[in-house]
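All protein chains of the complex are present and in place, except for one that has been dropped.
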Amino acid sequence: MARALMNRSKKAGLPPGTLVHIGQKKLDVQRISVVDYDESTVDEYEVEDIQRQCVTLKEKPTVTWINVDGLHETEKLKALGDCFGLHPLVLEDILNTDQRPKMEDYGDYLYLVFKMIHCKAESSVVLQEQISLILGDTFVISFQEQEEKVFEPVRERIRSGKGLMRKMGPDYLVYALLDVTVDNYFSVLEKLGENIEVLADRVLKIPEPKTLGEIQISKREMLFVHRWIWPLREAISALSKRDSKLVKESTGIYLRDVYDHTLQIMDAVDLYREMLSETLDLYVSTVSNKLNQVMTVLTIIATIFIPLTFLAGVYGMNFKYMPELEWRGGYPLIWAVMIGVGVSMLIAFKRKKWF
Amino acid sequence: MARALMNRSKKAGLPPGTLVHIGQKKLDVQRISVVDYDESTVDEYEVEDIQRQCVTLKEKPTVTWINVDGLHETEKLKALGDCFGLHPLVLEDILNTDQRPKMEDYGDYLYLVFKMIHCKAESSVVLQEQISLILGDTFVISFQEQEEKVFEPVRERIRSGKGLMRKMGPDYLVYALLDVTVDNYFSVLEKLGENIEVLADRVLKIPEPKTLGEIQISKREMLFVHRWIWPLREAISALSKRDSKLVKESTGIYLRDVYDHTLQIMDAVDLYREMLSETLDLYVSTVSNKLNQVMTVLTIIATIFIPLTFLAGVYGMNFKYMPELEWRGGYPLIWAVMIGVGVSMLIAFKRKKWF
Amino acid sequence: MARALMNRSKKAGLPPGTLVHIGQKKLDVQRISVVDYDESTVDEYEVEDIQRQCVTLKEKPTVTWINVDGLHETEKLKALGDCFGLHPLVLEDILNTDQRPKMEDYGDYLYLVFKMIHCKAESSVVLQEQISLILGDTFVISFQEQEEKVFEPVRERIRSGKGLMRKMGPDYLVYALLDVTVDNYFSVLEKLGENIEVLADRVLKIPEPKTLGEIQISKREMLFVHRWIWPLREAISALSKRDSKLVKESTGIYLRDVYDHTLQIMDAVDLYREMLSETLDLYVSTVSNKLNQVMTVLTIIATIFIPLTFLAGVYGMNFKYMPELEWRGGYPLIWAVMIGVGVSMLIAFKRKKWF
Amino acid sequence: MARALMNRSKKAGLPPGTLVHIGQKKLDVQRISVVDYDESTVDEYEVEDIQRQCVTLKEKPTVTWINVDGLHETEKLKALGDCFGLHPLVLEDILNTDQRPKMEDYGDYLYLVFKMIHCKAESSVVLQEQISLILGDTFVISFQEQEEKVFEPVRERIRSGKGLMRKMGPDYLVYALLDVTVDNYFSVLEKLGENIEVLADRVLKIPEPKTLGEIQISKREMLFVHRWIWPLREAISALSKRDSKLVKESTGIYLRDVYDHTLQIMDAVDLYREMLSETLDLYVSTVSNKLNQVMTVLTIIATIFIPLTFLAGVYGMNFKYMPELEWRGGYPLIWAVMIGVGVSMLIAFKRKKWF
Partner (left out) sequence: MARALMNRSKKAGLPPGTLVHIGQKKLDVQRISVVDYDESTVDEYEVEDIQRQCVTLKEKPTVTWINVDGLHETEKLKALGDCFGLHPLVLEDILNTDQRPKMEDYGDYLYLVFKMIHCKAESSVVLQEQISLILGDTFVISFQEQEEKVFEPVRERIRSGKGLMRKMGPDYLVYALLDVTVDNYFSVLEKLGENIEVLADRVLKIPEPKTLGEIQISKREMLFVHRWIWPLREAISALSKRDSKLVKESTGIYLRDVYDHTLQIMDAVDLYREMLSETLDLYVSTVSNKLNQVMTVLTIIATIFIPLTFLAGVYGMNFKYMPELEWRGGYPLIWAVMIGVGVSMLIAFKRKKWF
């Protein structure tokens, strides 16, 4: 539930641009690492003192990718923001980790914020981490809540120099990061899809209330994924259509490709939600089916024995003049009658397919 | 229910522009207080006689924030309206406290009306108060139904002179008031969210009809919040996009930030409504589950004893020639048979997982 | 049901422009009354012979409001239409009283048609009457199906000369008529709202099928109101945005105010429909709750007595050798056992909160 | 079901423009009749040889209305198409009688296709027939699947020369045909509406599964009508807004009138669907109500007699020492007790309003 609103109230009344980290502290030490590259060179190092290193980071004509892991040391982030001339509201949004995915154009730089998702093994619960990207003239700044390995393949591609990576500008780097993020959505959705199949199987075998709870959790998680991917789609669309000098025509084609992927993810999410609804319907119908079957069988047993008990009751009466009681074959006869009545009722019910 | 339509019929047939206060009188004395500031000075005082003080209020080049608490003294409001040249329909709207949130451009000034919400402790009922803002060249007029402390932090920031507050114009003041209002929505929603969690827990423990009623109340309250935030979002959007001389470019960025917050609130409201629907489903399924369980157990008890009663009935018959009755071990034997039948039925039902 | 389609088939095959009054004749005598006013004079009279009086009505520079009560004397209406140069289709629409509210611009005049609603005391049934307005250069013609007093306050305001009424042109008169109509919607909705509250109370006390029927009637009535107000909203919006010489800029502001009122009405209608849905859910859950309770209690009674009956049956058997039967205290003992079994079952069920 | 897709597969793989009649052959002999008129003359005749008569039909300056009944003689239709220069795809669409209603502009002529509906007496099943219209410079060609009398009133009006019919061009003729068609929708809907009322009454009296089936058929028919009227509405709208030389300004007003009628039909269809949903709800609630009542009464009967049977069982026990059995008044007493228990249970249940 915490995910709906992460105690925003902490900030109520503070002036805008006040930097307060909203969200859990997920990392002990904040780490700022830089990958600086152009077609011929790659340079990797960590930033110790932002103010001193600022000019190098900002003005070198190579592509500078600054990655920040951890958001709790607000002082350093402020220094970074001052260095690159970020608007106070952008810094505030980076720190508030319950942002809606969006893209904002501030002229000199573009600001992108979205969610990276993870999924614990054998669980339907989806964890999210907020990622912010600043795309400038010669630099990209990425902010992560914790040290995640998701961007590692991109770093690897920069190091190896294969593909277009090193030949293109910072906009292509942003594309690569988005692409990796969206590919990650596919992986997580695959896992969730498998869980849904498991749930559907379990519903058919043992329709317990516990399974019902898990279906509802899955449904809510899908709702969250939908909520994160939908505005991301819009943001990417806005990015690819922008006639900004920051995003080149040639990168636009790649962004439209990522955009298509977000559409596929949304289709998959819709499908999974549909499947969860079906599983829910299946649960309800299985439970009610089982109950109906049980009640029908029980009622049939009762219904067969009640008339027999009545017959037995009749010959338990104490009337003085009851001729049947005197008959030699009375007792076997009554057994025959009772068995006959019982069996014929059973056959009648069976024939009517009542059980 | 009163919130749906606050006896509007009081006004039926009156000519437009007639000033009638629609809504409850929430305050004894109407109070008009002024905060007048620019970058270097702050001046706070109360207005006693509007007509006399009008020129000062209106023409001083500093930012003049006039706050009106209470709407029942229509005479004074009329004087205020005349002083600032407000259209009679604007005054009428300020007094009708069941307005839909909206923004209207009257050329010389903008008129904004929206709802401030409050939430009683440990209750799901949301109270609302209508707030109207007039944004002019050098002044902002705010109208509140009662003396609320929600705007106090803004006043505090003006006094302290920290941040951008004193450096910016009246449009930034409007932004600050909207920001405080929207932050307040976050606080109230957090409380409502906690109530919803409590409800969900209670549903699982004791699914009483009373809980059902509370879920429905919560759902309706969420509907109201949705109804108040949705048009507010539109109004803020219109404000931020307006190419009016009254809203500066630099303030536009801040307004878009508030706009993003309204989107987050709407997401949260949607999520809470989803959760309430789930809680409702949970209630229904818990109740029906409990009933099914009870009925199954009861029916099983009956179903086991009915054949046994039949057997007892058989040996209660008074036939003259019933050999079993003469047997020495007949009685213990029949007990054995009856216990056997009962236990094997029990085992069969258990094995079929009927209970 | 008649309201869905008022025997339109009467007209099938007739050429367009044929004047046939579709709808009930609600009035005996058709009455054409005129209010002719400008800032200084007011003149009221009835029209006897349209053809003769036509020139006066049409060419006098004062504002001429012609009100027609009753639509069955098609001859007179045709004369009126000829006099003011109305298109045959407009006259046809005026007579077909099942029009969808709409606004049409015929260049020289605007045609507006909408529904006035009424509500019988202590009933949820909403009655409607079709009202047509023609707004010309210097005249307004209004057509009513019956003599209703709803427009009386407007007439009163013209007579008194207070407010803007006499200072403004015929477009303001149209606004005033629309305003009165929309205010009337508020009154009727208030009454309906009270009925809904009464229904909700009754559902909780005595959930009869009759109440269910009334809820459904209320829902359908709300549907009708929604259907009448929705296109009216559009018509008013079109009117206020029109850059026609017939609607002045200054009147536009007033029309936007009425437009806001229609939005509020639609919000109220939505809310009432939501409340009716809740009431329906409440009905269903109350009925099923009651049934469940009854069935549970009945089944518990049966379930307690069935094993006891079995015990009694056991000692009613006629085996020769049943030692218990010989015991002196056998009979009191069996009573004790039976009471013990019954009471402990009762306690067990109670503890499990089964009733 | 055939109506969803009329064996289209017959055409799979054929090149476009291949003329195959898809649909049932509803007529034995194809008939091509012509009405040729202007303000002063009317001429009616049948076409025998299209190729020979083509020049006359096409180039005479009078309005030429060619009506084709029956679509199975594709040769003749091809000749007609060649004569008037129709695109092969238009001819193909005319023959495929499962077209979606639409309007297409081919420059020299407009192509309109829509559905005429009929309704068998006392049935909820709606039959449809596809009608195609070609509007050219001086001619209108109409294609019907069978000889229907629906267009007769238009022919009658041409003959009589009353009204605008003979004074206006072919666009007005198209309007007249559309108007007659739409009026026919009203008639059919009225009949369907009556059937729905009958269904609602029957549901309340005898809620049989058969009635349920009829409600569902009615719902599906309404779906079909909705599906036919919705795109027709669009087509008429496109026609009335077209700035084509083929549709005159003056006819545009009339087309907008027909457009308004389609809106009314859609409102009526929506209302009927709403009513059918209500009837369905009513059916469900009536059935479950009846069942609940039956089960409650039956269970009450059982619940009253089970304890009494227990009591009887007690005094049927064979204990040696049962003092009550020796009492003179024992037997009447036990009757009194049993009647007392039964009656007090009955009263208790009645008081709790359980039946």
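Order of writing sets the labels: A, B, C and D. Residues in every chain begin at 1.
What we mean here is this: a contact is a pair of C-beta atoms (placed from the backbone, for glycine too) under 8 Å apart; a residue touches a chain by one contact, two chains touch by 3 or more.
Just so we're clear, the structure is a prediction, and the values are computed from it rather than from any experiment.
**Student:** Looking at A:Ala238, A:Met295 or A:Leu346, which residue reaches the missing chain?
**Tutor:** Going through A:Ala238, A:Met295 or A:Leu346 one by one, A:Met295 is the residue touching the chain not shown.
**Student:** Tell me which of A:Lys60, A:Arg157 or A:Arg202 is the one touching the absent chain.
**Tutor:** The single option touching the absent chain is A:Arg157.
**Student:** Pick from A:Gln144, A:Ser240 or A:Thr309: which residue touches the chain that isn't shown?
**Tutor:** Going through A:Gln144, A:Ser240 or A:Thr309 one by one, A:Thr309 is the residue touching the chain not shown.
**Student:** Taking the full complex into account, find the residue in D:His72, D:His87 or D:His118 that is in contact with the omitted chain.
**Tutor:** Missing-chain contact among the listed residues: D:His87.
**Student:** Take the complete complex as the reference. Which residues in chain A touch the chain that isn't displayed?
**Tutor:** Contacting residues on chain A, toward the hidden partner: 153, 157, 162-165, 175-176, 179-180, 183-184, 186-187, 189-190, 193, 196-197, 253-254, 256-257, 260, 263-264, 267-268, 271-272, 274-275, 278, 281-282, 285-286, 289, 292, 295-296, 299-300, 302-303, 306-307, 309-310, 313-314, 316-322, 352, 354.
**Student:** Please output the residues of chain D touching the missing chain, sorted low to high.
**Tutor:** Chain D touches the missing chain through residues 1, 4-5, 7-9, 11-17, 87, 89, 92-93, 98-100, 102, 104, 209, 212, 216, 219-220, 223, 227, 284, 287, 291, 294-295, 298-299, 301-302, 305-306, 308-309, 312-313, 315-318, 322, 324-328, 330-331, 334, 338.
One rule holds for everything that comes next: only the chains that are shown with their structure count from here on.
**Student:** Hey, what chains does chain A share as contacts with chain D?
**Tutor:** Common contact partners of chain A and chain D, which must touch each of the two, are absent.
**Student:** Do chain C and chain D face each other with the same patch, meaning over half of the contact numbers show up on both, or with different patches?
**Tutor:** Interface between chain C and chain D is built from largely different residues.
**Student:** Give, as an integer number of Å, the spacing between the C-alpha centres of chain C and chain A.
**Tutor:** Here chain A and chain C have centroids separated by 44 Å.
**Student:** Note the residues in chain D that touch 2 or more other chains, in rising order.
**Tutor:** 316
**Student:** Identify every two-chain combination in which the chains touch.
**Tutor:** Contact pairs between chains: A-B, B-C, C-D.
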